[in-house]
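Yeah, one chain of the complex is gone here, protein chain that is, but the others are all in their spots.
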Amino acid sequence: MMQKLLDLWAAYESTLAFAAVNAFFALSTYAVMATGILSFATVAFAAVGGFLGAQLMGQFGLPLWLVLPASAAGGCVASLVVSFVFLRLESHWLALASLALILITRILVLNAPMLTGGVNGLSVPIEAPLWLLLGLLAVVALAFWRLSVSWYGIAARAVREDPAVAGSLGIAPRRVQRMAFAVSGALGGLGGVLLAMTLQFLSPETYYINISFTMIAAVVLGGSYHWMGAIVGALVFTALPQIMQALVPQVQDLARGVALLLIMILLPRGLVDPRAWRIRRALREARR
Amino acid sequence: MNKHASWLLAMALTVAPIAVQAAPPAGDYVVGFNTDSTGPLAAAGQSFTRGAELATAEITAAGTIAPGARLVLDIKEAAGDAARSIQNMHQFLADRRVIAASCCILSPIVNSLKPVVAGKMPLVVYGATAPGLPSLPWVYSTTALPGPKDTETAATVARTLKPKTVTYFVSADNDAFKARMAAAEAAVKATGAATAAVISVLGTDTDFTAPATQAMGTNPDVIMVYTTQSPAVGIIAALRARGFKGVIVGNDALAPAAMWAKIGAPLVGVPFPLSFSPDVNQSPEARAFVAAYKAKYNTPPDLYSAQGYEAMWLIAQALHSMDGQPTREGLAAALAKQTAIEHNVYGGQAMKDGQAEVTGLTIVNWTAEGTLAAWKAP
Partner (left out) sequence: MQLLLEQMVNGCAIGALYGLFAIGFGLVFSTLGILNAAHGCYASFAAIAGYYAATSLRLPFAASLVAGVVTGAALAILVDQIAFQPLRRRGAGMLGALITSIAFWMILDSLAGLATDQQSLSFPAGTFPSAMPMLGTLPLPAMQMIAIGGLIVVTIAIHWLITHSRLGAAMRAVGWNETAAQLGGVNPRLVILATAGLAGATSGLAGVLAGISTNNVSFTLGEGMLLKGFAAVVVGGYEDVRGAAVAGIGLGVAEVLSAQYISTSMRDAITYALLLGFLVLRPRGLFGRASFLRA
């Protein structure tokens, strides 16, 4: 029995690791979505953080406690640059521009072999242990919790609801959104380097369409109205292919799409929905 | 000696040789098989998997590992994604019945998996074509490396036709093909032909009329194509459609019969180095392989099926050579000792430092009848 549990853990430990990494990307996307912006740009921030971290570890042999903050900082710088350009755009255009950014990122990665190894890819010497991934995720979750109950959290909700009204209340939407981008960039960069350490090999395909869909699906699936939704969504969306593979290996990709569709139809606000809690709480109070 | 004692002695002498010739016990031996049978590599992935399935069926039926021993595949889909491949490999490692793993069409994924299996379980690569992947005793490759054959083919064609200028096509996002093109170009330059142009295409490109026009605009005598399968047939079809009459040199991705079925006439006369084809490999093992594959899947095997097939035979061979209950470490040591794959469809397949090698070069081209024949200069 103990043996079976240990075997199960060994089999799915890596899935948990990938779920944790995807949670970082999902939280990065959530950070800007909390202020009303749909953006895929996290992938670009992840690429910056990932390749920067990989080079710092590989070429310069820097230790982890230096590399992780450096990657987060790299992602943050990239996001601030991007925010200057993107925040002038209307929501539809911002989403499209961020998609275009992913496409351009891959081309840049392919054509800068000095920085990224180009088409041959880059080997990453250090592996990210599971306790590090989960520990960092816990720290970030704590930070999100504190932010959500702070001035910033309230301001973000106001800006998301209605930027004009928020403006009239003295909250500068642009400023809040720029801060959101900075947070998003730092998380994206950190997630990027953690992904690099989990895969231990980077190629131009690593920071491309696959993770962009994963992170958006994770946020929406998990619930785009609460930071915990991003984490839950990442867990579900990472485990889903493995579950489908175990249950229906012949049609697993089809099954994955169907599962996603069913969740969207039945729970359109996602798995973690604060409004549903409030309604349930209100009903309970009314019954008393 | 009394009658019973001599009878017992005779029995002992008969049984003794069999007892000394130890072999693995009967039972199931599971190979964790990471496949890419959906997604962009699906066509090749299916071929590799089918070859492996045929091999395990044959090995089990013939009792090759030991009488009563079955070789079983545990197939997990990765669809060309590194993260899924890693998760599959972890699941294989955690499954005590799995004694070896096999994987990969893409070289970056092999590089991702190397740290995962090192020290834990032997991995036999059936498809990735980058050189330098094997790492004794844990990582092996039964792919017949196409690079050296490409270089030899290019040099042979250049020496025979003596072109003044050559234009190259290369897949810019595929490391193996970039290296193959570079090596071929160097060999061709050494024969005195100059490079007119190098045209890059991407794996996701679908239109090749413009690159073909561009290539023809450089007025080369010969065009050489070092791209993955879809672009290669697209380029050749486009070149012929626009009226290019010169020789086009291809690569082994053109060998499967499905490519002839797909494009047909433009492929006629395009030389490429052969590793395996039902038409050309005629050894008894090859013919048996082709017949069995056709019976099972209703379609002839191609070079990818052969590679998947050989990967399983290598594992079976190594298992057979072991004494007592095999362990993963023991199998890794046994694999390292193999110097050739005995049951092979190539007419000879050596294993050097974990990398399979097929010596000899056959340059072939498709004929108008839809068969492969040895290339003759026009």
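When the chains are written out, they are named A and B in that same order, and each has its own residue count from 1.
The definition used in the following text is that contacts are C-beta pairs under 8 Å (C-beta built on N, C-alpha and C of every residue); 3 or more make two chains touch, one makes a residue touch a chain.
Note that the structure is predicted; figures quoted are calculated from it, not measured.
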Of the residues B:I199, B:V249, B:V270 or B:A334, which one touches the chain left out of the display? B:I199
From A:L38, A:L134, A:L147 or A:M179, residue that would touch the chain that is not displayed: A:L38
Among B:I86, B:L123, B:I223 or B:A237, the residue in touch with the chain that has been omitted: B:A237
For the chain that's not shown, point to the residue among A:L6, A:I107 or A:I154 touching it. A:I107
Selected from A:W9, A:W93 or A:W277 as touching the chain missing from the view: A:W93
Pick from B:I263, B:M312 or B:V364: which residue touches the chain that isn't shown? B:I263
With the missing chain put back, which residues of chain A would touch it? List them for me. 38, 85, 87-93, 95-97, 99-101, 103-104, 107-108, 110-111, 163-164, 167, 173, 213, 216-217, 220-221, 224, 251, 253-254, 256-258, 260-261, 264-265, 268
Can you list where chain B touches the absent chain? 37-38, 40, 42-43, 45-46, 172, 198-202, 204-211, 213-214, 217, 230, 233-234, 237, 241-243, 258, 262-265
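Note that in this section only the chains that are shown with their structure count from here on.
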What is the distance, in whole Å, between the centres of chain A and chain B, each centre taken as the mean of its C-alpha atoms? 38
Which residues, counting only chain A, touch chain B once they are in their complex? 7-15, 18, 110, 119-121, 123, 127, 198-201, 203-206, 210, 241-242, 245, 249, 252-253
Chain A partner contacts - residues on chain B that touch it in the complex: 38, 75-77, 79, 81-84, 86-87, 90-91, 93-96, 108-109, 111-112, 115-116, 172-175, 178
